[in-house]
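Shown here: the complex without one of its protein chains, the others still in place.
Each chain carries a letter (A and B) given by its place in the written order, and its residues are counted from 1.
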Amino acid sequence: MKKIFCFLLSSIICFCFFTTNAQAAKKGGTFNFIAPYGGDLSSLDPHKTNRSQDYIVILNIHRSLYIWSSEKGKPVLALADSVDISKDRLTYTYHLKKNIKFHNGRGVTADDFIWSYQRILNPKTVSSSVRNIRIIEGADDFISGKSKSIKGLKKIDNYTLQITLKDVVEPGFSLYPPEVAILPKEEVIKRGDGFGVSPVGCGPFKFSKWVKGSEVVLEKFNNYYEPQKPYLNKVVYKIMPEAASRDIAFKVKELDATIVGSVNYPEYKRNPDISKNMLEIAELWTRVICFNVDYGPFKNKKVRQAVNYAINTKLINRKLLKGKAVNPVSFLPPTSPAFSENVKGYEYNPEKARQLLKEAGYEKGFTFECLGTDNSTWGVRAVEALIPMLRKVGITVKPVRMEGAAMATRAKTGNFQALIWSLDSGPDPLSALSRWKSDNKRNGGNYCGYKSAVYDNYLDLARKTTDENKKLDYLKKADQTFLKDAPVWFYNYNKAVMAYHPWVHGLQPMSVELMFQDLSGVWVDDKSPRKR
Amino acid sequence: MKNSILKIKNQPNLVIGGFITAVIIFMALFAEVLSPYHPVNDADLMVSEEPPQISYLMGTDDQGRDILSRVIYGSRISLSIGIVTQLMNTIIGIIFGLSAGYFGKWWDDFVMGLTNIMLSIPSMIFALAIMALIGPGLINLFIALGMTNWAYTCRITRSQVLFTKSLDYINAAKALGYSNTRIMFTQILPNILGPILVIGTLGVASAILMEASLSFLGLGIQPPDPSWGGMLATAREQMFTAPWLSIFPGLAIFITVLGLNLFGDGLRDILDPHSYSKIK
Partner (left out) sequence: MLQYVVKRILLFIPTIFFISLIMFFILNVLPGDATTMSGGLKRQLDEQTTANMRKQLGLDQPLHIRYFKYMKGIVKGDFGKSYLRNESVNLLISERIMPTLQISLAAILIAVGIGIPLGFISALKQGSWIDTLSMVTAVSGVSIPQFWLGLILMYVFSLVLNWLPPQGYGDGGFMHMIMPSVTLGVGYMALIARTTRAAVIEVLNEDFVRTARAKGISELAVNYRHVFKNTLILILTTVGLQFGSLVGQTVIVEKLFSWPGIGSLLVDSIFQRDIPVTQGCVLVIIGVFLIVNLVIDLLYVVIDPRIKYTESNR
């Protein structure tokens, strides 16, 4: 008995020793990462920016109530241990973690949540995150100044927060993104506009240095609330908009991980050393050509379908994008919970396309202009590839290359025949599909001007039901209706690819945006040139 | 007449430069006959990014189009842009620079102010403004490129005039009662033409490359029409993975500019009154 006890004890000690040792081995090192989108960052104040480039960094400095879980494919609680949900699914009572500290050392309480959400709604803040907080009851009254506080936001005690929603929605989708992070009131007030360049949050890393246009440096926050984490001592985000220089910097081992573009994808894939250390995921971005359904030929559903049949989409994705794209089915991608598994998208069938055009009265074809930016994946380059395919069925497409802002303006006013774009199709399928509702105008994102009573009806049903399965079912039906009506050419879902060196561990396949890496769980082993 | 033929014969630069330029102009004129494929219509994704081989001497691009044919057709747009805009720049630059340097006073101040403005506003902003105000199109591209870069030539011309106009022979011409225009164009200009021609011909390269960056803003050539600058610009990411995409249009620009530059040097030797005597 004694022996067994001793054995148990020693094994427990051993176990503890090894785990702590393993934990210790994970610790330390600098991680050189990238901020690859466009140019410099604009602000590290989560409430005041709307750019992916900024969120890449922000989500490691700040924390929101929820956080995206790549394992579960949905938001999970971050700053709270548990939540009680009322029967009508409108009231959520969060039991907040008690050990959360801001980088200035002060503990986080329910007041900070209330203050942060109020700051977002306050028109003076000019926050683009307003739409996320608007799900809370009384938000509109607060915005208009009718009430001094948000009715649906209550502090029960320091560590208990109650949120009442306006409608039955899953609050995680609105309250997980980095743009609704919890901020320390005193620091925001003290720093004023300077908060965006020297932020204070409660995330795993604290802000250290920002060399504008070159790099952002973060340092480990020792009082982070998750035990043992973060492992890294330092994170450096290199601002590198050029894919070619990222490629070289990665190969020189200056970067620990990098995002891979379609140009380098086949090469990285072929290289056995790199290819075993690659993350690939279908991101929740759907690339389409929006047909303006008010433009002559595109008024007719058959014409729109014909275009889809006439294009060898798979060939374009394979050759032009070198396989760095997921072939489309409908609007929602496979990583969406409402993806229609058993449905087939449009096949390449020029015969059928011709047939449909004939039925629509466009036997002799027609001409249309397609606007696009110089983006190499979802810009005019893709439209160019359509020219020979569409010519075979008599359709002439003229690519029109435009600068982003000029094109966005035309997209919102409907002054175009067709345009190519990348649209978000998640994470919440309901809000992704709401883009195409009849009451959503072009400047709200319904660029096609798509109108369908059947589609609207499915979405309304999905919104009202409390049964999760039924909801998904309605959403799938809506998605399929959209597929049949074909107000867009379904081009692809983005296949995001990240390559990393063998010494890097813990990167996550983030379907929302692969670059949105929470680095608190990432660690580097001794082979890293920057371990110490 | 005999004399001038002799002069040309003694100018290897002029002959070689002229030959290269003539070949490229010939290529542009007879693109239909010379190209093995159509630069746009013969696209076939199945053969995209093929390296150079017998059937595609310069390989194919990302859309599966023959690069040789696109280089040949591209000469039309690139050559006309390079030459037309540089002619515009040089002529405007010479007129302003000569007169500013020669007359001085308020006119000089005015021209200097104007060049300062032209030189300091980024050409991209000009291009965007032209897009917004008069819309896209080839002519507008000419305007955008031809009206913005003359300031450089102008400043160089002016500085040369400032130095030249104090020389003896100019004073002599003045004493002889030559008109100002005559002095400017027959006495000063031939003596300062060298640097101007260098800038004018080398500038062709930057005009061809600039075309691409302005086309990206929507001004000028739109895909799928080929232009050398455009081909280079779209191939930039593939520089290491498919180098033939950028090497051949790059080479085309290089040869063109080399030809024009040689031609310009030769031209200068003929036009410069002082070099005449040397050859004789």
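Basically, a residue touches a chain if its C-beta (ideal position, glycine included) is under 8 Å from a C-beta of that chain, and two chains touch if they have at least 3 such contacts.
Computed from a predicted structure; not experimentally measured.
> Could you tell which one of A:Thr30, A:Gln53 or A:Thr164 touches the chain left off the display?
That would be A:Gln53, which touches the missing chain.
> May I ask which residue of A:Ser43, A:Thr91, A:Gln162 or A:Gln355 touches the chain that does not appear here?
A:Ser43
> Could I get the residues of chain B that touch the absent chain, sorted low to high?
104-105, 108-109, 112-113, 116-117, 119-122, 124-126, 128-129, 132-133, 152, 155-156, 159-160, 162-163, 166-169, 191-192, 194-195, 197-199, 202, 205-206, 209, 232-233, 236, 239-240, 246, 250, 253-254, 257-258, 261-262, 265, 268, 272, 274-275, 278
> Using the touch rule from the top, list residues of chain A that touch the missing partner.
Chain A touches the chain not shown through residues 37-40, 42-43, 45, 48-53, 123-124, 126-128, 130-131, 193-194, 196-197, 211-215, 238-242, 244-245, 248-249, 251-252, 254, 285, 373, 375, 403-410, 412, 421-424, 443-445.
Here is the rule we go by: only the chains that are shown with their structure count from here on.
> Distance from the CA centroid of chain A to that of chain B, rounded to the nearest Å?
46
> Using the touch definition up top, name the residues of chain B that touch chain A in the complex.
So the residues of chain B in touch with chain A come to 40-41, 43-46, 48, 62-64, 128, 131-132, 215-218, 222-224, 234, 236-241.
> Could you list, by residue number, the parts of chain A that touch chain B in their complex?
Of all residues in chain A, those touching chain B are 243-244, 247, 261, 263-264, 266-267, 312, 315-316, 319-320, 374, 376, 380-381, 383-385, 387-388, 391, 398-403, 406.
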